[in-house]
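For this depiction, one protein chain was excluded, whereas all remaining protein chains were kept in their positions.
Note that the chains take the letters A and B in the order they are written out, and that residue 1 is the start of every chain.
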Amino acid sequence: MDFAGAYSPENLKFLMEGLGMTLYVAFFAIIFSFVIGCFAGVIRYMKIPVLSQVLAVVVEILRNLPLLLIIFFVQFAVPQISFFGIQFKFTIPVGAIIALTLFEAAMISEIVRAGLNSIPKGQVEAARSSGLGTVQTLWHIVLPQGLRRMVPPLVSQFISLLKDTSLAVIVALAELMHNAQIIMGQNHNYPIPILLLVAMIYFVVNYTLSLISRRLETRTV
Amino acid sequence: MSNKKRFSLLLVCMMALVMVLGACSTTKTNPSGGSAESNTAAQLDQIKQRGKLIVGVKYDTKLFGLKDPGSGKVEGFDVDMAHALAKSILGDESKVELKEVTSKTRIPMLNNGDVDMVIATMTITDARKKEVDFSDVYFQAGQSLLVKKGSPIQGIEDVTADTTILAAKGATSIDNIEEKVPGVKVLEFDNYQDAFNALKAGQGEALTTDDAILYGMAAQDPNYEVVGKPFTDEPYGIAVKKGQTGLVEAINKGLTDMKADGSYDELYKKWIGKAPESK
């Protein structure tokens, strides 16, 4: 083991560049998957015909596949499929964002649906009978309460997402884990020091996220 | 809706999805499908128009393509090769954009048009020829032996049934050496680094694999050297998208010129440490 060599300024800088890419990909994937997941969850909660069933199938398939497979498929198989004559091609970071978004949006839609379903039906009926429309009921009554309950599972999903960006090493996305592997490949005394350091980096970022969420929870309750 | 109903609905939908997928078309194995791409010089024209060569190289292979975390630069034989080809095709060796490929991603990236060519220690094989087009051989690798300097083993002829050979698991090199020297003792390791450590610890007399990889180890520790002539052929080629014969010709012309004006030998010497052996 060679801690001094492994933690040379050049290596640390290289790891920080990787962290930058990890955060960049995670940031966009979190935003997109949250928006898409919310829409999908609401559609399924409202049981909009056809759309709801189609989503149910798509969500169930995405949720039950390994993310590794989805990342590889989006990057290298999708460009070979022609959708009615249109072909899609992505750079590596964009492909990773799309794959993560697809997978995490499926997870989030289930969280949203469960959160909405946890609001007692009586409240919905009361709101409706007081003259509110379906959308108004959802917006003013169900969503505000449901969102509060969704915060903890959502945050743990975002933490998963941040960790999951590391799986994009298989398409050689230059994120934290990938850069770590390049450094580890240079010297057989580096793996343990580098793995410890990288673990600490992920831990600090994720633990901060979960602390924020705990604060949010206590504030809203 | 009951659970059972829901599950059967899911099954039906999935089957429908499979059928739709089945009916869809892929453009795979049909790289000349697009009208623009049926032109065998399309890629070459595109490169010239762009004024830049996009080359897939490895970032983790010593001597051929290795990223230096300090400078952020990728360095190696394959990288220099890319610059030399940029000089030959575009007249300026700096007009190169490198993209990282791995053994797993290099062919998909080529077929999807992410890179113009792949220079990444890629052995020319018949199976790969069906997928991509190769240039002439730009590096003649072959299985060879790494020994401690001063070892009595100076080539495959010195290996006997009493010699202990170190190798990496799952590599074809094990079959090859067992075929050459029946009854030879082979110790298998998970990766080359472990095998090299075992050689240093004296657990065997020689380590065998592609000489290109062995040169990388010898560069790591000058007490070790690659001995003898390679006893198998691993010809490395530069891969381009299938059908792009215009680009292949341009690459081959670049290679021929490099060999003629001595810059190839220089490059070889720079990374491998000696002049290429003429076969």
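The rule is simple: contacts are C-beta pairs under 8 Å (C-beta built on N, C-alpha and C of every residue); 3 or more make two chains touch, one makes a residue touch a chain.
Quick note on the criterion: contacts and distances are computed from a predicted model.
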Name under which UniProt lists the unshown chain, selected from "Ion-translocating oxidoreductase complex subunit B", "Methionine synthase", "Cytochrome C" or "Glutamine ABC transporter permease": "Glutamine ABC transporter permease"
Which of A:L19, A:I36 or A:I61 contacts the chain that the document leaves out: A:I61
Residue, one of A:F88, A:W139 or A:Y207, that touches the chain absent here: A:Y207
Sole residue of B:E75, B:E93, B:E131 or B:D257 that reaches the chain not shown, by the stated touch rule: B:E131
In subunit B, positions touching the absent partner: 3, 7, 10, 14, 18, 21-26, 28-29, 103-104, 107-108, 111, 127, 130-131, 169-170, 190, 194
Residues from subunit A at the interface with the omitted partner, ascending: 1, 60-61, 63-69, 72-73, 76-77, 80-81, 159, 163-164, 166-167, 169-170, 177, 181, 184, 188-189, 191-192, 195, 198-199, 202-203, 206-207, 210
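The definition used in the following text is that only the chains that are shown with their structure count from here on.
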Averaged-CA centre spacing for the pair subunit B and subunit A, given as whole angstrom: 34
For the subunit B and subunit A complex, residues of the former touching the latter: 6, 9-10, 13-14, 17, 24-28, 59-60, 66-72, 100-102, 104-105, 108-109, 111-114, 193-194, 197
Touching residues (chain side subunit A, partner subunit B) in the complex: 8, 10-11, 13-14, 17, 53-54, 56-57, 60-61, 75-76, 79-83, 87, 89, 91, 170-172, 174, 179, 181-183, 185-186, 188
